[in-house]
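Below is one structure, written out as structure tokens; the observations come after it.
One protein chain omitted, others in place.
Chain naming follows the written order as A, B and C, and within any one chain the residues start at number 1.
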Amino acid sequence: MAVRVQDEPFDFGVEAEAFARGRTDAGAVVTFTGIVRDTDGTLDRMVIEHYPGMTERALQAINDEATERWALKDSLVIHRHGELRPGDMIMMVATASAHRVNAFEAAEFLMDYLKSRAPFWKQEFTADGSAWVASKTEDEDALTRWEKQK
Amino acid sequence: MAVRVQDEPFDFGVEAEAFARGRTDAGAVVTFTGIVRDTDGTLDRMVIEHYPGMTERALQAINDEATERWALKDSLVIHRHGELRPGDMIMMVATASAHRVNAFEAAEFLMDYLKSRAPFWKQEFTADGSAWVASKTEDEDALTRWEKQK
Amino acid sequence: MIDVLYFAWVRERIGIPKEQVSTNATTVDELVEELKSREERYALAFSDVSALRVAVDQELTEFSASIENAREVAFFPPMTGG
Partner (left out) sequence: MIDVLYFAWVRERIGIPKEQVSTNATTVDELVEELKSREERYALAFSDVSALRVAVDQELTEFSASIENAREVAFFPPMTGG
């Protein structure tokens, strides 16, 4: 049930393998990875600002709730801050459960809450200057799915 | 858009990393891994039988449909057959999309169809003998979700 | 002549994974009736076809499906992959 907030890159393959390896208690492992996109080839870099202290607390609270609601055997959240380049991995979540539906739902829940409730802000730098990434209404709306279910 | 059916183990970490690495076209990568469970510590081994020829065709057809319905940038299905031990990885799917909702849904679709439409049969061996794993009504029911949506 | 394949516990009950069958059956249902009339082990394996699945030329289909021009028919229990 680990949460890590870090400036350094993480190795998705190593983390995913270590998370899944040798489990005999959980038949289903789901991972999600967010990658810096550069759809039109103009992005130089992305800088992610965060709120030290609150970030860890918020992620831990989201992770605790997921663990409780879906009876997870294990979970992992890693989120980077600082400077990233196109193709770099921004973050990952992983969930382990006895059944695939729980592993999928918990991972989606973690992502939806992390998007709108963890204090990270993305700024994109191109040759033309910089811009803060705008939040999406659909991301806020995604949370209602989990409220209704509860 | 690869499909692999194999007797040999696969390295989940290496596959997941290679699938996600350096993508600048897809911000979201989801993986699912199925692991041999041994809930009460009695399982010696699992043997997975399959239908050579049809297996590859069925997986390819499911994969093609997922790619089309969710506009995936990439996808991967690996499924083992033969003898496996508790903790061994049975199979994995991976999906890459511009948006997380598509990546999640496509991975769930792949899993749901693979469970009930790809010709694999699991047999469990314990000290007491062997038994074919029974199919679950809920797995068949899971498919209706995707029919309605279409 | 048509190849008939059996998997999982259907294979175990019938005792062989594959055989060549000479038949005039035009549908899967008719083929099943022919096989059941052969021997007890077939009758047992096909006693409840609602518990079985069938593929004709490696495509899942219904028991009412035609097998005219088919090369291969396979019988098996519901799949349990993943």
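We adopt the following convention: contacts are C-beta pairs under 8 Å (C-beta built on N, C-alpha and C of every residue); 3 or more make two chains touch, one makes a residue touch a chain.
It should be emphasised that the depicted structure is a prediction, and the values quoted were computed from it without experimental measurement.
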(request) Could you list, sorted by label, every displayed chain in contact with the chain left out? (result) A
(request) Would you indicate which residue among A:L43, A:M91 or A:A106 is in contact with the undisplayed chain? (result) A:M91
(request) Give the residue, chosen from A:V3, A:V30, A:I48 or A:L72, that touches the chain omitted from the document. (result) A:I48
(message) List every residue of subunit A that touches the chain not included in the displayed model.
(response) 34, 48-51, 53-54, 57-58, 79, 90-91, 111, 114-123, 132-135, 140
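One rule holds in what follows: only the chains that are shown with their structure count from here on.
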(message) Could you work out how far the Cα centre of subunit A sits from that of subunit B, in whole Å?
(response) 23
(message) Please tell me the distance, in whole Å, between the geometric centres of subunit A and subunit C computed from their C-alpha atoms.
(response) 48
(request) Could you please state the distance in Å, as a whole number, between where the Cα atoms of subunit B are centred and where those of subunit C are centred? (result) 26
(message) Where in subunit A do residues touch two or more of the other chains?
(response) 100
(request) Check each residue of subunit C and list the ones that touch at least two other chains. (result) 82
